[in-house]
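The structure that follows is given in the form of structure tokens.
Every protein chain except one is present and positioned as in the full complex.
Let's turn to chain A:
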Amino acid sequence: MRDTGQSFTGGDARALAPRARGRTLPLVARHLGYSIDGKVLLNIPDLAIHPGGPTVIMGPNGAGKSLLLRLFHGLIQPTQGEVRAGGQPLGPATRRRQAMVFQRPVLLRRSVAANVRFGLRRAGLPRAARRDRLDALLAEGDLSGKAGQLATTLSGGEQQRLAVMRALATAPDILFLDEPTSSLDPAATQAIEDLLRRASAQGTKIVLVTHDPGQVRRLAEDVVFLHRGQMAEQSPVDRFLSDARSAAARDFLSGDLLV
């Protein structure tokens, strides 16, 4: 059953805030594993994502970053172990408090406003309250002037910004982002990062996959580093960047080619 115990903020300065902060946190992986045909693609004995600033999941290609994100969001089921959200098994009720933005923005063939409205409807917001919140979200995403434009005709950066706004329209506790800026130019990347900082400041937990050390430096509060499907380390960002514990992370940060 949809949780309607908390009211949305709408048309105010907290348009990016979650419904009820931290209810589905911490996000805990226990003996989490994913294998295909006996080949282990991911094996995480113990990992917890706590409330607070953005957590960045980092690592080279094939490390299992996107796979971990999909397991956390329940898009795929683990072949062993489990994910618990706020002490509960990951299920429809807890998943409804999460949202995800993909590397390539997946937009509906509708107007910009209709895409955001889709998110608002999925959140179960009453019709009367949708308009205020829609206006606030479009303003936050700097998309107010393009509300009536067909979403698929936006530029790449605008499309990804819209995807983020539509995800935030559901007022999630946790927003997962899978390399959301990998194909964007610096200006578009900055716009997305600014949005994520504001959402984080208003209480939305950001969990972002990247392999850009610069983005880690700009955004992260803590870092999970994966290598070959294993968790090499989880550290506060300052320590990770200055004194990474794992050899794999040190090699990656120093620019060595990790294979």
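Basically, a residue touches a chain if its C-beta (ideal position, glycine included) is under 8 Å from a C-beta of that chain, and two chains touch if they have at least 3 such contacts; residues count from 1.
By definition in this document, contacts and distances are computed from a predicted model.
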| item | value |
| --- | --- |
| Listed names "Sarcosine oxidase subunit beta", "Dihydroorotate dehydrogenase", "Cell division protein FtsW (Lipid II flippase)" or "ABC transporter permease subunit", with the criterion being the UniProt name of the chain not displayed | "ABC transporter permease subunit" |
| Which residue of A:A48, A:V106, A:A201 or A:A247 touches the chain not shown here | A:V106 |
| Hidden partner chain, touching residue among A:R23, A:K65 or A:R95 | A:R95 |
| Residue in contact with the excluded chain [from A:A48, A:L75 or A:A201] | A:L75 |
| Hidden partner interface residues of chain A, rising order | 73, 75, 92, 95-96, 98-100, 102, 106, 108-110, 118-119, 122, 150, 152-153, 170 |
